[in-house]
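What follows is one structure encoded as structure tokens, with my remarks underneath.
Shown here: the complex without one of its protein chains, the others still in place.
This part shows chain A:
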């Protein structure tokens, strides 16, 4: 006997606030729901119907981007992690290692991007050991996209995958629902529009290394200075057929100001009203250890 359950399925689009949809979900015959999320949605639906307002989804902070240049790819990211309107981390790492020839920038929920890339990195290493060869980027892409699709967008990870394999340099973008795009330059995150504006006006195919690094740096900087969800430093990762080079930080765009004065309270700020001296009789105790290891008496 199948159990019918109404769920509140929350879809989060990249540039809009929450779009709510009610979906009919059929559970298999079992006393315990199939997935943990099912019970959460039941609870959410119950709370909402009792009059409690659903919390607004937090917009994904971050500006990440990637370009293909003459000798390979360059990935860039800012380093601010936000928790609502608080900066949770000034210098977090958003460019994640996948394989010696592939790195992946992640925007969205920090835990989701971190765990997803770690899992796929581990599976890639296993794949590489078992096949005896370096995996191409399309393998990593498939693994990432299939995992995100499997979770129907509930894993909030928007990724920019970049690397060089035997087929050449590639840049891909992966959206939380599992769609992929292969392009010469991509941006993701809340600062993606600012970064894309820079790319659209200045990107050319087959750029030199220094020019490419400057372009990526400027794109991330546009995100850092114009988007509240992005900030602090610019991290870069340059990948060519000779290997990958992490430049962290590539550009310290925001230096925290130094304190101008000493802000300690002067002695005497708190008035001393009464002083009382008490004498304690301290008795010194000396502990002498006894050697009880030797057997006493006759053998």
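In this text, a contact is a pair of C-beta atoms (placed from the backbone, for glycine too) under 8 Å apart; a residue touches a chain by one contact, two chains touch by 3 or more; residues count from 1.
The criterion applied here is as follows: contacts and distances are computed from a predicted model.
Chemist: When you check the chain that is not on display against UniProt, which of "Coatomer subunit zeta", "Vacuolar protein sorting-associated protein 33A", "C1GALT1-specific chaperone 1-like" or "Proteasome subunit alpha type" does it turn out to be?
Modeler: Missing chain, UniProt protein name: "Proteasome subunit alpha type".
Chemist: Quick one: say which of A:89, A:122 or A:245 touches the chain that got left out.
Modeler: A:122
Chemist: Among A:130, A:270 or A:293, which one is in touch with the chain left out?
Modeler: In the full complex, the listed residue that touches the missing chain is A:130.
Chemist: If you put the missing chain back, which residues of chain A would it touch?
Modeler: 118-119, 122-123, 125-126, 129-130, 132
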